[in-house]
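What follows is one structure encoded as structure tokens, with my remarks underneath.
With one protein chain removed, the remaining protein chains of the complex are shown where they sit.
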């Protein structure tokens, strides 16, 4: 098969951008054509990231959509939300496709966006044509045909995948959902913040945005409500782990009726029967983020505490892969009718 | 004031033991007289731990109770549970006092001990005279006079302190308690385990003993049930953080009636009005384990998620201080009618 | 090209073994046929390492050479030195090939081996046929035809590659070589040692085996002496870094005659003109181990301190790739006349 899909990455030097570069440069059907960076234009990518020397040495260019639009098929937007509505519109108008890794189009309801993000959505017109790209929960067909793919948030991915089978199966008390999520530091991006200084983070574990205020909450609720066919609220508390990559979400729910461990396991195996990136772990090993590091897997472990009638679901992902760049490439594969796992056969580096 | 209390530490070279040595060697009322270690006897403590050179250079001796019993007032047992019932008996019989940092006497009911520890308690006679030593929850007087002090577990301390005011005040649904706890690696002790190898732990976050099976659960339930005056079950899931020290417990409960943030805060300030080691944080800073590292503080932050009517309590301690050696010295101070904070005025090392 | 080379890995569950599994399972010309493990036989590899679930689920088998010898072409020995001389002999006698990642055959002189390892070499007969497998320093042809490949040590690889051009070119004072090397913890293997316990290693930096006693010293001297055509002694001090992977060697030498930075750079570009895994960095970025993590590259940076007439060479590798498993696969490629980089096109994970 020839390299038929010409792509550009806008925001190529952030942590999500550079992870896209890593994956795309070895993808058999993609030609990684343009790397766009406002901060570092005129440098080559390996000037900024020496680990890419001899691997990919493209020049970083400024964003000038007219220069690239005719020679690309798809653009990845690896930028904070709120950027470049006019460019998105121009690309779509010319029949190009966009995978937007920001929060721009994740929320279907512009009012909900405004409430949680304290600003207006950048384009309600474009919003109408956007598709939320979490393939495992049943919008595979819509992803195939969309020109504007809203790539899910990292916490949202782990949370929704951990809950979808039980919520869809109507097996749990929908008022009981508590998501206690823990993330590595790369989730904060490659920006200058005192809170991500090594000395602040290392040898410490922190909770943050406590009290149900994190912006991934409406996204989780939107998708779970869709699956449950009724509005759901979830409680969500994020934490910061002294490590670079990985999310582990510990999810607590109450069953409506008594379930056995086996019931639980079957519910998930049935729901995810065709999902190549979901691994249901039966092993007696502790679930840990290292087991998915550098890969697009979401590993899910299931437990029952019979004393307190509590179901515990542990979902682990690499926040930069299944939580961002990996999922974006998975979506690209679906959009171009390629096998879902094309270019995503990474094996976790251990240790 | 002269150094009036002569003490020995049995198990001096474990992480809890060495932390006792650090605290006791600067305690103004304690003479640290004997360091007992089966593994390293004949060495001096600074041979094993060079950081103690010029600070404390006592010889490590084998356990021979007859050699030390006449010249000591109190012994710290910093050993795994199940060790040396006859020595405990002999010490008590001779009027000496014991602070046992193991699980030996934490559970009041020998049957509960057997159920969770899968072995028999080492002495039911001694158990009757033992006192559970968490001074902040109302057994201060009993601690003062006991000769056998059961020092609480690390997870238990954070969990009980985080919940005591609400449980005592009868303000929450007692069936709703979920404790999601995260600990540094020193909680596993200084033993050879593959699971604590640097390469296994670093850059990874793990859940373990999932499903309500951790041995600190009955201890938490025992004390909370006592405070609530009714039996309580809690769900508890522990996690392992890639750091040496610290526990952060995120505790989720449902209020019985609508509470405001201020109600919540007042409930805790009232309950802990005289507790010098409890700090209720109002600051907008993220609660994190580093803020108590190397100190005996338990910092508690309180939050309300009004959307889901969820109370979130964050309790942080240093597992080796308030979770073990620091609390043991606090108990010693109470047992000898010293100000509770004697020798415990540490300031956290930051960063 | 079909998967023509059938291989087995003896010692598959150590850190080097599991890295071989990661690389070989995606190698286009290798069939990974047998995973041998004394400790974990009867389990599947993914029982022990859940990150391999759905990726490679081979059963771990006990070492019984008769069961496998007829259906394999090559065996990787990922064991400590001193193991299984009779098996090595049997394999060679049957025309099979061996890549031994231990120190068994690295030293050409059995007396030198005995002096540094305090035990006898396991077979002087086999030693005669063994070839030291560091392809970049001129034994490419010998590697192609050998049946017994001695894979270099991790420190040795970084040290020799950092020095080879200057030593071969006769440009430095051969009495002036000082190698100050720093390694991540995985270099110590996946064994139970107090020294690799997370709590001992983290937030600390240590020197060890100080005074010129590390066993990689004779290996470095052997190869550099060969290149210099005169006996060379080097001083070498290793250090332990709180990280899992990576070696950075800071090498100090004095030039015989005045050199410019450009002279230095040209010396290395000429010497390594055909070496695909050597990257000479010109960038102004700090050399760091992360830039080669998970890859087979050896990155070399060159500096001159004109005030003190000191040449400083910084060589960085991933100790488990170019320092062990990656180099072993590079050697396999050469032994089977495949392009050297087959199956080794990894891109460093960043961050």
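Letters A, B and C mark the chains in the order given here, with residues in each chain numbered from 1 onward.
Methods note: a residue touches a chain if its C-beta (ideal position, glycine included) is under 8 Å from a C-beta of that chain, and two chains touch if they have at least 3 such contacts.
Everything numeric in this text was worked out from a predicted model, so none of it was measured.
Novice: Check the options A:41, A:175 or A:196 and report the residue that touches the missing chain.
Specialist: Among A:41, A:175 or A:196, only A:196 touches the chain that is not shown.
Novice: Quick one: which of B:73, B:223 or B:299 touches the chain that's been left out?
Specialist: Once the missing chain is taken into account, the touching residue is B:299.
Novice: Please pick, from C:66, C:308 or C:337, the residue that touches the omitted chain in the full complex.
Specialist: C:308
Novice: Check the options C:8, C:50 or C:246 and report the residue that touches the missing chain.
Specialist: Checking the options C:8, C:50 or C:246, the one contacting the hidden chain is C:246.
Novice: In the complete complex, which positions of chain B touch the hidden chain?
Specialist: Those residues of chain B that touch the unshown chain are 15, 18, 22, 25-26, 46-47, 49-55, 186, 190, 202-203, 244-245, 276, 279, 281, 283, 285, 287, 290-295, 297, 299, 345, 347-351.
Novice: Which parts of chain A face the unshown chain closely enough to count as touching?
Specialist: 15, 185-186, 190, 192-194, 196-203, 242-244
Novice: Spell out, residue by residue, where the missing chain touches chain C.
Specialist: With respect to the unshown chain, the touching residues of chain C are 175, 178, 180, 182, 184, 195, 199-200, 202-208, 210-212, 233-235, 237, 239-246, 248, 250, 252, 286-290, 293, 301, 303-308, 310, 312, 314, 351.
The rule we apply is simple: only the chains that are shown with their structure count from here on.
Novice: Could you label the chain B-chain C interface same or different, taking same to mean over half of its residue numbers are used by both chains?
Specialist: same
Novice: Could you state the distance in Å from the CA-based centre of chain B to that of chain C?
Specialist: A distance of 46 Å separates the two centres.
Novice: Which parts of chain C, given as residue numbers and ranges, touch two or more other chains?
Specialist: As it turns out, chain C has residues touching two or more other chains at 15, 186, 190, 202-203, 244.
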